[in-house]
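With one protein chain removed, the remaining protein chains of the complex are shown where they sit.
For reference, chains read A, B and C in written order, and residue numbers begin at 1 within each chain.
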Amino acid sequence: MDLAYTEAEEEFRARLRAWLATVLPALPAKPAPDDWPGRRAYDTAWQRMLYDAGYAGLHWPVDAGGQGATPTQHLIFLEETEKAGAPYVGANFVGLLHAGPTVAAEGTAEQRARWLPPVLRGDEIWCQGFSEPDAGSDLAALRTRAMRDGDHYVVSGSKIWTSHAEVADWCELLVRTDPAAPRHRGITWLAMRMDTPGVTVRPLRTLAGSTEFAEMFLDEVRVPVSHRVGAENDGWRVTMVTLSFERGTAFVGEVVACRRTLAALAARAQADGRWDDPVLRRRLGRLNAEFRALWRLTQWNVSEASGPGPGGRGKGASGTGGVPGTGGSVFKLRYSHARQELYETAAEVLGADAADLDREWVLDRLSSLSYTIAAGTSQIQRNIVAERILGLPKGR
Amino acid sequence: MDLAYTEAEEEFRARLRAWLATVLPALPAKPAPDDWPGRRAYDTAWQRMLYDAGYAGLHWPVDAGGQGATPTQHLIFLEETEKAGAPYVGANFVGLLHAGPTVAAEGTAEQRARWLPPVLRGDEIWCQGFSEPDAGSDLAALRTRAMRDGDHYVVSGSKIWTSHAEVADWCELLVRTDPAAPRHRGITWLAMRMDTPGVTVRPLRTLAGSTEFAEMFLDEVRVPVSHRVGAENDGWRVTMVTLSFERGTAFVGEVVACRRTLAALAARAQADGRWDDPVLRRRLGRLNAEFRALWRLTQWNVSEASGPGPGGRGKGASGTGGVPGTGGSVFKLRYSHARQELYETAAEVLGADAADLDREWVLDRLSSLSYTIAAGTSQIQRNIVAERILGLPKGR
Amino acid sequence: MDFQLSDDQRALRSGTGDILAGRFGRDRMRAALDAGTAVDRGLWRELGEAGFFALRLPEAEGGAGLGLPEAVLLFEEAGRALLPGPLIATHLAAGAVKGAAEGTAVVAVLEPGRPVEHLGDADALLVLGPEDVGARAPERASESGPERAYAVTGGELRGLVGGAAEPVRSIDPFTPLWRITAPAGASHERLSGELLSGRTARWRDEGALLAAAEQLGSAARTTEMAVQHAGGREQFGAPIGSFQAVKHLCADMLVRAELARCAVYAAAVTADPVEIAGAKLLADEAAVRNARDCLQVHGGMGFTWEADVHLHLKRAWLRSGRWIGAAAAEERLASDLRGGAGIPR
Partner (left out) sequence: MDFQLSDDQRALRSGTGDILAGRFGRDRMRAALDAGTAVDRGLWRELGEAGFFALRLPEAEGGAGLGLPEAVLLFEEAGRALLPGPLIATHLAAGAVKGAAEGTAVVAVLEPGRPVEHLGDADALLVLGPEDVGARAPERASESGPERAYAVTGGELRGLVGGAAEPVRSIDPFTPLWRITAPAGASHERLSGELLSGRTARWRDEGALLAAAEQLGSAARTTEMAVQHAGGREQFGAPIGSFQAVKHLCADMLVRAELARCAVYAAAVTADPVEIAGAKLLADEAAVRNARDCLQVHGGMGFTWEADVHLHLKRAWLRSGRWIGAAAAEERLASDLRGGAGIPR
């Protein structure tokens, strides 16, 4: 158990900090939340800066154009960029963190050459077409249909919760190619150009009032067979294999952000006298324990993933690691709840101002309502923990 | 909505108070917790006093030897006896509240004449042989077997969680008479004398260190067929019908007791300065809201049960009533949790003294651990509420 | 004792429900939301004609002569229907502010230190004295400030809206908010108007009770919404309501709503400040947590603007801070224990 960083890691951190200190002050102003083209331009420009400085695809394998960094270096990168207030991955999210790694792991040499460099350079961005109105928690229930027609698939159906759909170049799409096969066996992974005829995007307004997501309607969209990654009907496996890329770093920036928010809440409470209320003060103290521990759990998971093999050291002594995504389930269960609790506490600190959308943390509070739902509800996560880590029997 | 008691109800209360004031000071000292014969004698003596004063079987129908009182009168009775610190129903529990009502509802004239008067007079006490080691939450899984042999059943098996088994005269017993029938259809209700050869009772020690319950082993115990209530294989229905007798009064005394405890906790906290801690003080305030509301819910349930028919007015506007036992599930879910929370708060008030078994509330805290388990776990209660009140589908 | 609704009360509640369903059903509610209409003058007058505001005025003064128990049934239905506007303030002002009883005036309320709801639509503004904390309102009133309330109307009100107040971008789209920009804490001192003596404490308690009734209606409604969704939505080849994880969320929602119901109804009957504090505490919790759980049961759909669940949640949040908040309610309930209060009759 060693929490000290190695000399090489400290050097990496110092270099990164120095670079951030140089470039961040020169960044243009952030675009408005609903200015999608502006946000795309801002996010991809940042990605290009990372690329030029040698930080693009930090955690990608070298043969995919990445830097082949260790999980610990990736953790340091995410920690430092968050602390420095650098731009988020934003519009590059799907390309860098899911579609890209999928292509890197399962694509042909040609596919890798075509799709990976533009992602790393910030030239192209991807969106994700997985969820459907009737396939949320039960993703494998997806019904978007792809029929083979010569060297194309003809795709019809609808997708939902697609971020950046309005400005994406490509969509990683899961479609059903064999309706007769068992649910997980008839699914295929396709890369679809967003400007293909038949693709319609409609903004989806969330309860926060914003249109961060979109619905996507596909009406006989023709996708070349050459845009298929992996074998036909093998898309479920292709998609899942990517999760092992994550290596414990999924929420590093978020935990750092939560700790900053917590310190800011304490400062605000001290400024306006609410700090004198022991109920509130102790609640803030408790959250300090919570997020400190979540930071340590992150370090634990990253260390565990640093071993040999795609899943790192395998199921560690703690029982949290090994099966890709399960250590993540333990983390996500606690983190998503803790972050919601953080914003509930923020509302206590704000008092009557918690009703004012223009106050800090108020929109965050609304957004946080999705944390126990998105990317696997807490109910689904508990199933995963109980069945895959604890080995409890599946429900009847 | 009228929370005022009628003149008749007030008169009933006044008479009861006057009587309690006369008799309680003359009661002998309470026996030690593990002195079972002493406890039986104490409890049955109290029952005899109630009988002589005309309060025995207050809520039983008149034709069963009871007083035919309204649910509201029963509520007043339970409230006043608790407030006055009168003895609990104790060893008379099963006879007065379950076995007796079952016989009253489903027994023959002969059975009623044989079994009911001794219960009301405190001459005989009953215990309950329902649960089995492998049939807890799933009571219908019971396996204790009864084979017909002429005019007797020959019963073998084992029962658990039998209170007062050491000193009971009779046991209301559920046995399986048709192993081939569907689970609920092959069960029969028998009255078994506890001194029948083949009955062995072994005390069961709880985590509180006491032997409040027993295990009961039955080895070819011969029970006359004439001691069967209801038809053979109809025992499940016979048992369930009794629940409608309860009419909302099940936890009246307990809620009153909780409110007394809460007031005592506040007094203690004030005496030793812990009251100045707003975290503790607000927690006590919250419990005040909780138990005040539970008291109102009790009044609501009792009022709802006061209408015509065995279930009272049927499913009321609130959705809590109607199906016997379901309004009770709503109450029990909240009450059992609130009472555990009450004793957790007591431990806060006690501080380091919470480790001392001789301090008030410490043993209560241990006992309260069973509240979310006994008589239907909270998990089972939620199923009942969701399926029978809300109409959600049964699990697959 | 008969702690059940009388036939008249049942009829009143279902009648109110029918009126609201007809006049402010889901389609109209969403249309008003899209149009940004919080207070609809026509609907306001109809509510006035239906006795919503005059309910508790004596018949001689044009009211229905009914009491708090009937009022909570009305406000429960209002909470269920997401009916917007300063309903409680206008109801309280009936008989004290001209036009309130009839629904021809819209009356808002100023609680010190809190933004004012619907100020822009208001014809009059009730200004309440400082909040009591830690004691029953009547007992503490003399310690914590002048026990007085004002009704501000006409030119002064216009001056307030025009200058000393600024609109706030409200978290609840149905509840526009205004912040008083006069020096903090002193704002209510600076206003004058028709003096309404000795009503602050009563209005605070009645306001808290009626807000609790709205919370109750909302909590019951989100329970229904969750159950309806859970019964219909299929995942993994079964309605999600057949999974215990969802089923048990719904069961706990019902328990919260029903306990709050008993607390609110009983407080309406007794009008006891401690019981009102308890009712508000439990109803706030039921409304907020049930809306949260309803959202969870709805999954991603619950996170959309199209689903009504966020409207319930946002309103429930706002109401939780109004009239009496959790801290003050718990302190009042704790104070009640100080006296060694026994068991009520």
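Everything that follows uses one rule, which is that a contact is a pair of C-beta atoms (placed from the backbone, for glycine too) under 8 Å apart; a residue touches a chain by one contact, two chains touch by 3 or more.
Only a predicted model underlies this, so the values are computations on that prediction, with no experimental measurement involved.
Undergrad: Taking the full complex into account, find the residue in A:288, A:340 or A:367 that is in contact with the omitted chain.
TA: Considering the complete complex, A:288 is the one touching the chain left out.
Undergrad: Among B:62, B:113 or B:141, which residue is in touch with the absent chain?
TA: B:141
Undergrad: What is the set of chain C residues that contact the non-displayed chain in the whole complex?
TA: On the side of chain C, residues 243-245, 248 touch the unshown chain.
Undergrad: Over the whole complex, note the residues of chain B touching the chain we left out.
TA: Per the touch rule, chain B residues meeting the hidden chain are 131, 134, 136-138, 141, 160-161, 204-207, 209, 277, 279, 347, 351-352, 354-358, 362, 366, 369-370, 372-374, 377-379, 382-383, 395.
Undergrad: On chain A, what residues meet the omitted chain?
TA: 1-6, 9, 72, 79, 83, 256, 259-260, 262-263, 266-267, 270, 278, 281-286, 288-290, 292-297, 299-300, 302-304, 306, 313, 316-320, 330, 333-334, 379, 381-383, 385-387, 389-396
Heads up, the rule we're going with is that only the chains that are shown with their structure count from here on.
Undergrad: In whole angstrom, how far does the Cα centroid of chain A sit from the Cα centroid of chain B?
TA: 53
Undergrad: Mark out which residues of chain B touch at least two other chains, giving numbers and ranges.
TA: Residue numbers touching two or more other chains: 278, 282, 395-396.
Undergrad: Residue numbers in chain C touching 2 or more other chains?
TA: As it turns out, chain C has residues touching two or more other chains at 243, 327.
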